[in-house]
Every structure is written in structure tokens, then in C-alpha cells.
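The complex is shown incomplete by one protein chain, all other protein chains being positioned as in the whole.
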Amino acid sequence: MDARELRFAVEELQHAYVHCIDSDRLEEWPDFFTDPCLYQVTTRENVEQGLPVAVIYCDSQGMLRDRIVALRQANIYGPHTYRHMVSAIRVTRSDSNVVTAESNYTVYRTRLDPIDYGSSELYSVGMYRDTIVIEKGVARFREKMVLVDTARILSLLVTPL
Amino acid sequence: MDARELRFAVEELQHAYVHCIDSDRLEEWPDFFTDPCLYQVTTRENVEQGLPVAVIYCDSQGMLRDRIVALRQANIYGPHTYRHMVSAIRVTRSDSNVVTAESNYTVYRTRLDPIDYGSSELYSVGMYRDTIVIEKGVARFREKMVLVDTARILSLLVTPL
Partner (left out) sequence: MDARELRFAVEELQHAYVHCIDSDRLEEWPDFFTDPCLYQVTTRENVEQGLPVAVIYCDSQGMLRDRIVALRQANIYGPHTYRHMVSAIRVTRSDSNVVTAESNYTVYRTRLDPIDYGSSELYSVGMYRDTIVIEKGVARFREKMVLVDTARILSLLVTPL
């Protein structure tokens, strides 16, 4: 694939990924990853200092599914929806069917509780660093690093970024 | 058209559309639609519950023009400008010259009144669900659904989303 085809494929994956989350089709979210995989949410500061502990760490589709089951059945949190914006998607390397890419994101959270119903706020700003595998025309995340600038996370992080 | 050409065409339309509004060339805004057409601003909640009433409902270019005439001559509101961001533009179906697409948007409002002059704030977050017709190389919205997450609309909605 040439540079344009590669970026197109990465964009298609990213766009499908964020619409999946924003439409609350979270049960499909693990399917965007290979198995095993690596999904981490960590702070920009930790990465720059080489500190390995992440806010969220999942290394299999099973662990990803577990997060959604927890979200649906166990976690207690104020009802809300997300809206992701992704920008500046950039392929940084490609080697046969493996592509690394970076992009900037912002996530807005809209409250659904009776007090603040329908009010939106900036929830998280940061970047994605992704390793994507393309097999039989299907692109999946082998690794998705979410590096948040917004280290001060509002209330809690339950819906994936 | 292949998948890349289709998305390119949809992006070109969306980008021209938002620059038209953000540059205050609102008299050209109805030209982005077919006639008849359907332009609705509604809440995500209403759509999910199948409730038909929209915040804004226009089904012809004439009704769109009427909104702009009202905005220029009749409506009373604090002076402001908009800035749209559109992301994750995704073709969801295409059938000969008709394309459906979805995308996420955020709109920032900058105040121009003497008190808050030049201060920007998040105004609306949501998604577009569009049906686009491509005729003789020109793409137009046959239907544009603006599904706002931000059901709590700040002050009022006068400039189109």
C-alpha cells in the first residue's frame, strides 16, 4: 500500500473505533483489537519518564471484555456519553502489514444525570500511539497507547478512551 | 467511485459547509442542500426514543433561507462567531449517487459583545447523520440530521450547526 492507502486504512479504523464508543456499542469495542493485544491509558508524564504503571492496562481481548462487563454491571458512576474528536492522524512507520501511527484526540463528556443533564465539557485531551496489524483487509490494534495530557481525570475513567 | 473517492467527496462537502458558516457567508448556506431537503437539529435522546419533534426543522431551501433572513433581520441575540470542528467522517452506505455518512462535530462560540469580547467556549457537541446526493460532480445534502449531545443549549440556537 502507498502512503495514501495506508493513512486511509488507519483513518477508517480510528473513525470506526470512536463511533463504536460514542454510540455506546461497547460490547463491540474489544473486536477492534488483536488477541493478545496491549491497551494502555497512561499519562504523558509517565511515558516521558519511562514509568511503566498505567491507569488502565489490558493485554487480551478477555481483559477488554471484562472492563465492559464491569462498566455495565459493577461500576457506579454518573450516567454520561462521550464524543471523540481525532485529528492529525499520521503514519509513522509501516513494515509489510504492521503500521504505527499517532494522532491527537479530545473527548467531551455529556452528563445525563438530572442535575446537569445535557451539559457537555472537555473530559480528556491527549494522543494515541497505535500499532495496527492489517490481515486479510481487516485492520486491528495490536497496541493502543492512550497518552493523556489531562492527568487530572475528572471524577473517574470508566468508558474507554 | 471507490471507498477513498467517496470519503474524499463527503469530506470536501463537509469542509466547505463548515467554512461557509464559520466565515459568516450564511446566505450561501442553503445552497449546500437539495430542494426539497431535510435539515433537522435534534437531541440524541429524542432520536434514541423515536421522538419526532426537532429543535429546528426545515424541509426546503426556502425554509433554510428564511432562517438566515430571520437571523439577519429579526432575531435578537448576542453577537458571536462559530468555529466548527468535524472529525471521524465515515461513509456508512453508498448506492449509485446517494451516500450516507456520519461524523462527529464540536462547535465553539466566540463572543463579540463588549463584556466578553473574544472569549471562546464550547457551544455544542454531537454528530451529523447525512444523506448526500452527488449529481454532475456536485455533492449536496438531501438530509442533514444534527444530533446534539449538548441538549442544554447555551442561551439560544440562531446560527446553524
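Annotations for the structure displayed:
Per-chain numbering from 1; labels A and B assigned in written order.
Here is the rule we use: a residue touches a chain if its C-beta (ideal position, glycine included) is under 8 Å from a C-beta of that chain, and two chains touch if they have at least 3 such contacts.
Computed from a predicted model, the values in this text were never measured in an experiment.
One of A:Cys37, A:Met85, A:Val99 or A:Ala139 touches the chain omitted from the figure, and that residue is A:Met85.
Note that of B:Cys37, B:Val86, B:Met127 or B:Leu161, the residue touching the chain absent from this view is B:Val86.
Touch with the chain omitted from the figure is made, among A:Thr42, A:Gln61, A:Thr106 or A:Thr131, by A:Thr106.
Residues 3-4, 7, 43-45, 85, 87-90, 102, 104, 106, 122, 124-127, 149-152 are the ones on subunit A that touch the missing chain.
Residues of subunit B that touch the chain left out of the display are 4-5, 8, 12, 14-16, 18-19, 22, 81, 83-87, 106, 108, 110, 116-122.
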